[in-house]
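Only one structure is covered here, and it is reproduced in the block below.
For this depiction, one protein chain was excluded, whereas all remaining protein chains were kept in their positions.
Just so it is clear, A, B and C label the chains in written order, and each chain counts residues from 1 on its own.
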C-alpha cells in the first residue's frame, strides 16, 4: 500500500472520533464532502486518476459525492458511463492496464453484483496472474448498508463477498476524517480497493476542514475510538457510532467498553484488535451485515484463535439477522442498535470471569 | 425442505462412509453416475424437473454428469442453452415462476460468477419478496474445488459467497450415496439450493447401486463419518476423504479423531456439530476454500459461541491459503492435506487440557 | 482428438486451380430486412390510419390515460406527505404504461420494471398493493400469480430473462401465454438485456420486450447510452423483429404491442419494441432534474403530451365532449381520493414476518433469531 503525501498520520485514539484533528476554526463538513474532496485532490495531483460510473458526471452522483468533478476536470476525467456495471468495471480494468487509476462508483451495493465476475476473476487476480506485471490500481466505491429507508436492493451489506476474495483490499470509513484519508490512500494504492461507504453516514458531520485536510491514513490500521477496560466492541463503518453510543450507555450500567474501528477489513489489523481484546478479555463484534458467514465470523474466529486464553467468554456477534434486507418500515428491527449491543455485552459471562 | 420419497433415511454414522447402505451385490458406481441417476430419477418422477446449462444436452456435460438425459427426456427437458450464465439462471427464475423445477448446471465454479446478481438479488430473495407466493425451487449445480490440475478459473471454492446469502441452501456431498440422496432432496426442495459438487470426487467410487438407490437424505443434517474421542475434524465435500485419512494417520500418533461431514452448510446442523465438539473438547475445521472470510470462519465462530466452556483449545482452521487458486503445478502446496490437518491437531494444546 | 498431419505435407503434384467456395457451413441464416425497424417511429394519431382505429378503444385509452395521469400526480403527492418512501413517476409515459397493460390477455404475464406501477394498476392490480414496495411495508405487495404480474424489478433488466423463462415454460406446457417485459433505455445497456433477447430468439419464446425510451437514465441522456441508429435496431442482432413507435401515441403503441403479442402467441417468436417517449417529472421525487436538462426540453414534450394529442383527436372527431371529459376526470378523481385515503392509513406491520418467508421451512438458526426479536418486542411492549 502507498500512503499519499498530504500530511503526517494523525494519532487517532479515544475521544477523537467525529472531531477534526487540528483546524478548530473549520466549519463542519459532511462525509460526502470529504469523499468528494479526496477525489478532487487526487485528480488534481495525479492526471491518471479517472472517476467513472452511472450519473457521476453532470448529476454528481445520486449521493452527490462526485459533485463538481466533471465540471472541474472535464467529462473525460469524470465520466457518465452507459448503464452496465460489468462494463464499467471491465473498462476500468483495461484503463488500469494502460496506466490509469480508475475510481469506479457503483450506485448502490446491490448494483455492484453484475460486476462480480469482473471483480473476482480479473480485478482481484490480475496482479497475481501476471506476477506483478499488471497491477490493478482501481478503487471501487460502493455505498453500502441500510438505515436510510431505501427500498429493496438499496441497503445491502456486501462486505462478506469481498472479504472472501484474496487480492482485494476492503476498506470502510466511519468518520469524516477517515473518509478523506482512506479514500486518498485507496486511490494511491497500487492494489484494487473495494471502498465501502456507509450511506447513512454520508451526511454525518465533523469540523474537518476540506481546505486543509490533515492526515492520509494508511490502509490496514484499525483505531481505538474509545478506551475501556471491560470488553472490546469490534466494529466498522455504520456501526461505529452505534458502538460509541452503546459504550456511553454501558458506562451507566458499570461496563467500561473499548471500541475498535477496523477501518480496513482486508488487510486485517490483528495487532490492534488482539491487543485490545487481550487487555479487556471480552469482545463483541458488531456489524449490520447478516451474521451467518458474515464479517463477524472471521473476526470472532481469528480473535479467538489468537487470544483464546485471554478470553473470559466467547467472542459474541451482534449482526443483522440472516434474512434479506427488510423493507424500510421494518429495517429498525434488523439493524443492530444500542440495546442489542448491550444485551450481548450482558451475556459476556461477567460472573464467571474477573 | 421436502424429502423425496424413495426410502427411509439411512442412519449414517461412523464407518459408513464410502460404503453403500444395503445392496452388497451392487457393482461400484461413481459420484458422477450417482448425480446423473438422481437427475434421471427426479425427471422420470416429476415432469416439471428441467435440466439446463452449457453442453448438458448432446454432450452430457463436460463432466458427463447429465449424460443421456437429453436422449431419454428430450431436448426440452435437458437443454443446451446459449453461453450466458446470467441468462441461464434468469431464465430458470422465470421457469420456476411458471411451476417448473429447473436444475441448472454451471460449467465450473468461476463461471457461475456472471450469474451472481440473478442469484443474490432474485433467486435468494424471491420467496421472501413475495411472502411465499413465488418460491424458487431451483437447483444450481456447481462443480467446485481443485485437485484436478485445472487451469485458472477451474478450481475455485466459492461456498463462502453463497453461505453469506440468506435465502439459499448450500449443500455439498462427499460420498457417492450422498451425491444421489442430497441431489434428490435438493431437487425436491421448494427452496433454491446451491449444490456444490466436489470435482475431484466425481470419479470416486462406492458399491452404491444406481438400480436400487437407498436413501434420500434430508437437507440440513451433518453426519459423523468416524467416531473418536480426542478432537473433532469438521469438514465437508472434497476435504472429507482428507480428514478420514488424517484421522487414520492420527491414530498412530495417539489421537483418536472424530470426523463430521457437514453435507449442508446452510442450513447448518449445530446440533450434530456441537454434540461432537462438546464430547471431544477440541475441534479443527478443514476446507479447501481460502481461510479468511471462508466457511471455516463461521463454523469456528459458532462452535466457539456454543461450546466455549467445553473447549480445551481454540477451534483451529485448516484451509486454503488466502491467495488466488494456484496453477496446476503448485496446487498441492495450497490444498489442505493430511499433514497440515495433523499439524493443526498437534496445536490443539494437548498439554494444557484433559 | 483427431490429429491429422498438416496439409502442407501433402505432395504438391498437379494442383487443381482454386475456385472460390463459400465456407461450407455458411448460409445467410435469416433475411435481416424484415427485422429492421422503420426509420420513423410509427404514429397513428393525426394520420390517416387513425380512421381505422376502434372508437371504443380510443375512448378506453383516453379514460385510462386520464386515470393514469391522476395516479401519477396522486402518488407524487403521497411522497410529499411522507406516505411513500419514493415514487418514480410515469408522467408523460402513460401511453406506454396503459398500452402495455391493455395489449395483454388475462392469461398473459406482465414483467414491469421499478417504474411501471401504473402498468400494473392498469392491468387491474390494486393501487395500494402496487405501491407497497414504494411505501416500504414490504417488497412486493401482491401475489404475482393473481394478476400475472411479476414483482416490480428494481435491478435493471434482470426481469427480462425471467419473462423469457416464464414464456418458454408456458410454451413447453402447451399454454398459449405471452409475456410482456418492460425496460428503460438505460436498461438496454445491461448484459441481462442482451442475454434475455438472445435466449428469447433462440428459443422462439412468446415474449414481447417493450423499451420505454424516455431519453434518460436518471441524468444520463440517450446519446451517452448508445450510438445505435435506434434501440429497436438491436433486434436484428438477435434475429427478431424490431419495431419503433411514438410512445406518446397511445393507439400506436397499443397497435404495435397487440401485433407483437399476437405474433408471439401464434408461435412467431419474440419482438423488440422501442417506444419513444419522455419522462416529464424528475427521475423520482428525490431527483432534481434541473441539474441535467433544460426546462425548454420539457416544454417541447408537454406539447406532445399523450393525453393532449389523444384528446385533440377525439374532440376533432366528435368522440369526446365536455361531458366525456368530465366523466373521465371524475372517475380518476374517485380513484385518487380512494388511494389517498387508503394510503393515509398506517399499514399493519408484523416484524415477525421478517423470518417467515426466507425459506419454505424456518431453519433452526432463523427460529433462534425470531425468538430473539420476539423477546425484544415483548420487552419493548412492557417498557
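We adopt the following convention: contacts are C-beta pairs under 8 Å (C-beta built on N, C-alpha and C of every residue); 3 or more make two chains touch, one makes a residue touch a chain.
It should be emphasised that the depicted structure is a prediction, and the values quoted were computed from it without experimental measurement.
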Among shown chains, those touching the left-out chain: A, B, C
Residue of C:59, C:128 or C:202 in touch with the missing chain, whole complex considered: C:202
Residue of A:91, A:112, A:201 or A:335 in touch with the missing chain, whole complex considered: A:91
Contact footprint on chain B, counting only the chain that is left out: 54-55, 57-60, 62, 80-84, 86-87, 110-111, 113-114, 149-154, 292, 321-324, 326-330, 333-334, 339-340
Hidden partner interface residues of chain A, rising order: 1-2, 76, 81-82, 84, 86-87, 89-100, 102, 114, 117-118, 121-122, 125-135, 166-167, 169, 189-191, 220, 266-268, 270-271
Interface with the unshown chain - residue positions in chain C: 1-9, 12, 15-26, 28-32, 35-36, 39-41, 43, 45-47, 66, 69-70, 73, 76-77, 79-80, 189-195, 198, 201-202, 204, 215, 222, 224-230, 233-240, 246-248, 269, 276-278, 280-282, 285, 289, 297-298, 300-301, 303-305, 307-309, 311-313, 315-316, 322, 325, 328-329, 332
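Please note the rule applied: only the chains that are shown with their structure count from here on.
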Far-end chain from chain B, centres as C-alpha averages: C
Chain A and chain B: spacing of chain centres that average the CA atoms, whole Å: 32
CA centroid of chain A to CA centroid of chain C, Å: 36
Per-residue multi-chain contacts in chain A, two or more chains: 86, 110, 113-114, 152-153, 292, 322-324
Residues of chain C touching at least two other chains: 138-139, 155, 191-192, 353, 358, 365
